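Just one protein chain is left out here, and the rest sit where they should.
Coming up: subunit A.
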Amino acid sequence: MAADADAARSPGISPDLPHWHEIVQATLKRNEVNLVPYVPDRVLTPLIAGLHADPFFTTFATAREEEAVGILAGAWMGGRRGALLMQTSGFATLANVLASLVVPSQIPLIMFVSERGTLGEFNVGQSLVCRTMRPVLDALAMEHHTMTRLDELEFIVDRSIKQAVATQAPVALILSPLLTGGKVFA
């Protein structure tokens, strides 16, 4: 039943806690991460809107995810912190830049990936591309966390940003449909 599916949409949504995107935005701000390029995704829309509404952030769309990685690498070297927002399929375009720029140059790239392709995916292409994400991260020995619970979100994001900066190493923070509700077949 469609109504039942909507009612059970996401364990991560609770009337007593802030929304996931409010927690992410506040944690970025607290860690002085203020440059946020993105390639948009339906699930990321409330986070993107929140970032645009806060003048603390410089946030804008790029034509490709790889381009945003270049921008963030340059900004880091110039002394400014940032984070990239994208979808699973966007991450799949990044193996070359991660392996040839970010990892060998020790750039603490902070990536948020809205996870498509699992837990109710309706597009077979998305489900296949999703399976490439963690193997690529593991092949490069990159730190990554899949965030499923609202009560753990701030801890994971805050600690991961601090660790990335302290160890000069990138991190991928994967926003599970368990946290965000994901995208459902309309």
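Going forward, contacts are C-beta pairs under 8 Å (C-beta built on N, C-alpha and C of every residue); 3 or more make two chains touch, one makes a residue touch a chain; residues count from 1.
Keep in mind that, in the parts below, contacts and distances are computed from a predicted model.
Q: Out of "Thiamine pyrophosphate enzyme TPP-binding domain-containing protein", "Response regulator", "FkbH-like protein" or "Lactate utilization protein C", what name does the UniProt record list for the absent chain?
A: Looking only at the record, the undisplayed chain corresponds to "Thiamine pyrophosphate enzyme TPP-binding domain-containing protein".
Q: Of A:Ile23, A:Ala68 or A:Leu175, which sits in contact with the chain we cannot see?
A: A:Ala68
Q: Touch as defined at the start, partner being the missing chain; which of A:Ala26, A:Leu101, A:Leu119 or A:Val184 qualifies?
A: A:Leu101
Q: In the whole complex, what residues of subunit A lie against the chain that is missing from view?
A: These residues of subunit A touch the chain that is not shown: 35, 58, 60-64, 66-80, 82, 96-97, 99-101, 104-107.
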